[in-house]
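And now, chain A:
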Amino acid sequence: MTVIINDEGLSTPEKEITYERADTLNKATCALDISADQDLNALSDYLETLTLIRIEFASFADGRGFSLARILRLMGFSGHLRAYGHVISDQYAMARRSGFDDVEVSKALATRQPEAEWLFRSNWSAHDYQTRLRKSA
Partner candidate 1 sequence: MPRPIFDQIITANALLAGDVVYFTAADTWTRDMQKAEVFSDEAIAQVRLIEAMAQANVIVGAYLMPIQHTKDGHAPTHFREEVRTKGPSNYAHGKQEQSHV
Partner candidate 2 sequence: MYKYNDFDHAFVTSRNAQFREQVNRRISGALSEDEFKPLRLMNGLYLQLHAYMLRVAIPYGTLNSAQMRQLAMIADRWDKGYGHFTTRQNIQFNWTKLQDVPDILDALAEVEMHAIQTSGNTIRNVTADHFAGAAADEIVDPRIYAELIRQWSTDHPEFQFLPRKFKVAVTGAKQDRAVIHAHDIGLQIIEQNCILGMRVIIGGGLGRTPMIGKVIREFVAMDDILPYLESVVSVWNLLGRRDNKYKARIKITIHENGIDEFSRLVDERFALIRPSFQGFDQTLLSEFSDAFIAPKFQRFDLSAFDARYQGDPNFRSWVDTNITAHKQADYAIATISLKSHGETPGDASSAQMRRIADLAETYSYDELRISHEQNIVMPHVQKAHLPDVYDALRAIGLATGNIGLISDIIACPGMDYCALATARSIPIAQNIATHFDALKLEHDIGPLKIKISGCINACGHHHVGHIGILGLDRAGIENYQIMLGGDGTETPAIGERTGPGFGADEVIPAIERLIHFYLNERLAPSETFLECYRRLGLGPFKTALYETEQSKARANAA
């Protein structure tokens, strides 16, 4: 069982989503699961047809997923981006700022890190040096 976290708080996934892996990726694929070592160039032809990409965090200490999310956004992916696995509440703002829409974690993790801790960082767009540095002159 997993839990979805977004700016509103915690919720359980409404419906079962079938994720495909990159090796079976085709133009009809809607939802794709990728791990942190995925070569993003291999996805470039499918970014317009995919609606959901879930990036796996095997460990919260492995920050590759943040760069992957950002690169996907820069490549033009405008669908839903989900961080999945070992992500902790302290990383919520990082995930949102890197381009993720939400985070999916195990029930066990969500029990240890209850909703209030995630909502504590739901103001992720405040105090962000990056947005400021990048805006136009």
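A quick word on the picks: all candidates are chains of the complex that A comes from, given by their letters.
In this section, a contact is a pair of C-beta atoms (placed from the backbone, for glycine too) under 8 Å apart; a residue touches a chain by one contact, two chains touch by 3 or more; residues count from 1.
This is a predicted model, so every value here is computed, not measured.
Undergrad: Check 1 or 2 against chain A and report the one that touches it in the complex.
TA: Considering all copies, chain A is touched by candidate 2.
Undergrad: Using the touch definition up top, name the residues of chain A that touch candidate 2 in the complex.
TA: Per the stated touch rule, the residues are 60-64, 66-68, 70-71, 74-75, 88, 90-91, 93-98, 112-113, 117, 120-121, 126-130, 132-137.
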